[in-house]
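Removed from the display is one protein chain of the complex; every other protein chain stays in position.
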Amino acid sequence: PDLDKRALSNADILRFSRQLVLPEFGVTGQLRLANASVLVIGCGGLGCPLAQYLAAAGIGRLGLLDYDVVEMSNLHRQVLHAENRIGTPKSQCVAKSLRDLNSGVEYVPYHTMLSPDLALNLIQQYDIIADCSDNVPTRYLVNDACVAAGKPLVSASALRWDGQLTVYNYQGGPCYRCLFPSPPPPETVTNCADGGVLGMVPGVMGCLQALEVLKIASGIGSSYSGVMLMYNALDGRFRNIKIRAKKPDCAACANASASVILKDYESFCGSSASDKCRMLNLL
Amino acid sequence: PDLDKRALSNADILRFSRQLVLPEFGVTGQLRLANASVLVIGCGGLGCPLAQYLAAAGIGRLGLLDYDVVEMSNLHRQVLHAENRIGTPKSQCVAKSLRDLNSGVEYVPYHTMLSPDLALNLIQQYDIIADCSDNVPTRYLVNDACVAAGKPLVSASALRWDGQLTVYNYQGGPCYRCLFPSPPPPETVTNCADGGVLGMVPGVMGCLQALEVLKIASGIGSSYSGVMLMYNALDGRFRNIKIRAKKPDCAACANASASVILKDYESFCGSSASDKCRMLNLL
Amino acid sequence: MAAPVSVLLEFGGGAELLFDGIKKHHVSLPDQPNPWTLRQLLCWIRQNLLKERPELFIQGDTVRPGILVLINDSDWELMGELDYELQDRDNVVFISTLHGG
Partner (left out) sequence: MAAPVSVLLEFGGGAELLFDGIKKHHVSLPDQPNPWTLRQLLCWIRQNLLKERPELFIQGDTVRPGILVLINDSDWELMGELDYELQDRDNVVFISTLHGG
């Protein structure tokens, strides 16, 4: 069913008073947010703060996708999970935690891996997509489906002490493939299990990612289309990088339709969409 | 009782595996963190994410100070509170939420306003102080007590679309009074009730503040002593500013003892340590 | 005779609200025999940019307490404060400090 909020209730006005008073946001921004839906792909270190702050701010619908269950090694950074929920699906766990914070949001948990069969149909049902995933094949799949569906993709990533954030496929800007036409060699890809990650880094990046989703949903527009934010927590520095424009010969953008979605992203990338195997090797 | 953790348990190693693998942090950093205590002054928009990420990372003891109770208008940014806790003390509410995430942390809620009588003794009991308060008199009081007690002060603030972060009184660096010898004229001070604040802005700043606390507690050291980070969410830009050194004629630093603590910070600043009155006027 | 000086003035943290909400002002200062000092720049801002309630920005001959002045990303206290002599293309930033949480 479509979101269709036409006016703010008195309870809304009280709850959101501190952001309603911002002239750049205001009642118009709040109503646009209430009528916007966001699909969060990955309910881990980035997805937790992102979903938390979007729910608090009053997003209309939050799709929460993750195939995984909560593990003890998640709790140092995946702050919506809990000790007594180890073994339960992350997507449902996030929805349960956030209902206490804002029961007015519609939460739609998907306890599943994003597959090429599923991606386009699912992404078409949402206004904005947030890539909070943790592996290369999923990032290419999400990108291609967003290009095919014409949806803005707010993409963040974190590893060790580093974070990166940009917005793809928004207002004529580049997509992930424009920037990275070929996947990295699998032996150069480090995941959080192997490389480690300090919890506050996805915390910072997830909050920033939520902010860009809010700016897009409320009509303010994003600061990071064609710009990548890079953060290093050890030296405490942020850097805004100007990245290339949309490429006319991009494999996705040149033919933005369902046909750009590959059958098998794991073989395209030479790596798995799950970091389970490596995690087990490490422990 | 003193914190005295000498070794990590198998459960600790599993829980913190993703940060233990970071060579700059490692087992030594984790043990230092487990033996560190942090006093969080203010359990609102900054204090919530700060406390959340420090608890997740395995801080030893977390003092949580706030005089206020949860209100509906807090929930858009104070993400550890909940609809069914409106009217309950914020300090206790944060402790309750975080026990589910990490029961191994010692939580000490203080449901009280920070007074000149209380401040020095309380601050002396903690290793690092995080200023997450929302008013000028409290910021001067916290600073003076930190200078008197010789404690590093990780200070963040947020308003509208802007955030600021720096570390005071750390390794010979300046204090808040070195930078701001005189309080601002009361009519120039805007609080979150009057000016508004977008929830993700204290979210970002609180996560960054938690990170600097972790870097100090684990012996890595801070990036923001003598440097102020400034953030504007509308243009998506961060800026690192070099600020002045400690001033020999600073009213606090020149005589770093209990005598620098004033009797009455509200009259020194000409404003109230609570933003209740203004809030009531607005609504 | 000093060469003409162009500077980028920025206002933030709420100080921009005294300047019609405009954060960036590219400004060409008129020729004068001696170098422009920051003291003179404050006078010029007061006369040319400040729309209302100048006391919320300037008190006496300096900025009011609670505004940080940055010259090329450094605290002006490190640069000579009011006596700093402006160079062409300098970036001068006035930021209100925030107290919210």
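Lettered A, B and C in written order, each chain numbered from 1.
One rule holds for everything that comes next: contacts are C-beta pairs under 8 Å (C-beta built on N, C-alpha and C of every residue); 3 or more make two chains touch, one makes a residue touch a chain.
Everything numeric here is computed off the predicted structure, so don't read it as measured data.
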{"item": "Chains still shown that are in contact with the chain withheld from the display", "value": "A"}
{"item": "Selected residue (touches chain absent from view) among A:Asn35, A:Ser115, A:Gln164 or A:Ser274", "value": "A:Gln164"}
{"item": "Hidden-chain contact residue, picked from the options A:Leu31, A:Leu46 or A:Leu141", "value": "A:Leu46"}
{"item": "Touching residue (missing chain; options A:Ala11, A:Val27, A:Met113 or A:Ile241)", "value": "A:Ile241"}
{"item": "In subunit A, positions touching the absent partner", "value": "42, 44-47, 131-136, 139, 156-160, 162-164, 179-185, 187-192, 195, 197, 202, 228, 230, 232, 239-244"}
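Just so we're on the same page, only the chains that are shown with their structure count from here on.
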{"item": "Innermost chain, taking as reference the mean of every protein Cα atom displayed", "value": "B"}
{"item": "Computed distance of Cα centres, subunit C from subunit A, in Å", "value": "40"}
{"item": "Rounded Å distance between subunit A and subunit B, as computed from the means of their C-alpha atoms", "value": "28"}
{"item": "Centre-to-centre distance between subunit C and subunit B (centres being mean Cα positions), rounded to whole Å", "value": "31"}
{"item": "Multi-chain contact residues (two or more partners), subunit A", "value": "none"}
